[in-house]
Structure formats: structure tokens, C-alpha cells
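Submitted below is the structure of interest, expressed as C-alpha cells.
Heads up, one of the protein chains got dropped from this complex, but the rest are sitting where they should.
Presenting chain A:
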Amino acid sequence: MPSTLTQSGPQTQVPDVHNLPLGERSEERLSATAAIRERVLRKTGSGVTAAAFQSSI
């Protein structure tokens, strides 16, 4: 499991795209965009509510 504490300092959860072209559409860029979207739009606690569905079918 990746550790948050590395020697150079803590890794953040934000891909560093601030110097990459806005229009780039490589696979890695799309996943960076998706990662940021997910992090920023994530609703608190949304993970657990799913349990009811999985276990009740």
C-alpha cells in the first residue's frame, strides 16, 4: 500500500497538472482529471451507504 509519508514529504492526493496543457487528452491526463474530480466532488461518507444494497440483494 502506498505510504503518504515519503522522504521528500507527504504525497498529496492532487495530481500535479498545473503546468500541463489544458487541452491534453492522453489517458494519464484523463485519469488525473478524473482523480481530481472525484476528490473534490466526493460527498462525505458516500462510500458506506452502499452496504445496504450489496448485502440485501
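In this text, contacts are C-beta pairs under 8 Å (C-beta built on N, C-alpha and C of every residue); 3 or more make two chains touch, one makes a residue touch a chain; residues count from 1.
Keep this in mind: contacts and distances are computed from a predicted model.
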item: Record-based protein name (UniProt) of the chain missing from this complex, from "FxsB family radical SAM/SPASM domain protein", "SDR family NAD(P)-dependent oxidoreductase", "CO/xanthine dehydrogenase FAD-binding subunit" or "Tryptophan synthase beta chain"; value: "FxsB family radical SAM/SPASM domain protein"
item: Footprint left on chain A by the chain that the document does not show; value: 1-2, 4-6, 8-18, 20-23, 26-34, 36-37, 39-42, 44-45, 47-57
